[in-house]
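A single protein chain has been removed from this complex, and every other one stays in its place.
Entry: chain A
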Amino acid sequence: MTSVNDIWTDDFYDDTSSHAQNESPEVKKLRYSHSKRGYLDGITSSKEENLQTGFNASFPEGSTLGIKVGYIIGTLHMLSVLYGEDDKSLLQKNEQAKRELGISKILSKSEFTENCELIASDSGEHRIIDKWLHTVDELKKRYFTN
């Protein structure tokens, strides 16, 4: 969020702005002081309005990501439980998945736009999840295709 100090710098209403070009120094001063007061009141007036709207809007995305991450790790974990003694690479993959699919990686800012929209892969998935879904598919084929 832009801070008040960022907004109310001397060049906020600089001489090239449409307002300032035709304004006298007195009017500029008037604009500065009253707009600033209005801005601060405006900031506090809306308080937490919109917080719930944002929460509800992105909750389904979060739950979809959560269930997919769980599915990947649950599959890998169960495969490790069943075949891990004979296939140590399964154990490694299981541990690697837990690191790469943790909440801080999946919800990392680098995976979202500045408006909090997911930057999806070509197939419309979260990029890290996409990679692991392929891994899980391959492993399931290896173990369960007769």
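One rule holds for everything that comes next: a contact is a pair of C-beta atoms (placed from the backbone, for glycine too) under 8 Å apart; a residue touches a chain by one contact, two chains touch by 3 or more; residues count from 1.
Simple rule for what comes next: contacts and distances are computed from a predicted model.
Name the omitted chain as UniProt records it, choosing among "Mediator of RNA polymerase II transcription subunit 20", "LAMI_0F02476g1_1", "Polynucleotide 5'-hydroxyl-kinase GRC3" or "Pre-rRNA-processing protein RIX1 N-terminal domain-containing protein".
"LAMI_0F02476g1_1"
Among the options A:Asn22, A:Ser45 or A:Ser123, which residue touches the chain absent from this view?
Of the listed residues, the one touching the omitted chain is A:Ser45.
If the hidden chain were put back, which residues of chain A would touch it?
For chain A, the residues touching the absent chain are 1-2, 7, 26-27, 30-31, 34-79, 81-85, 98, 101-104, 106-109, 115-116, 136, 140, 143-144.
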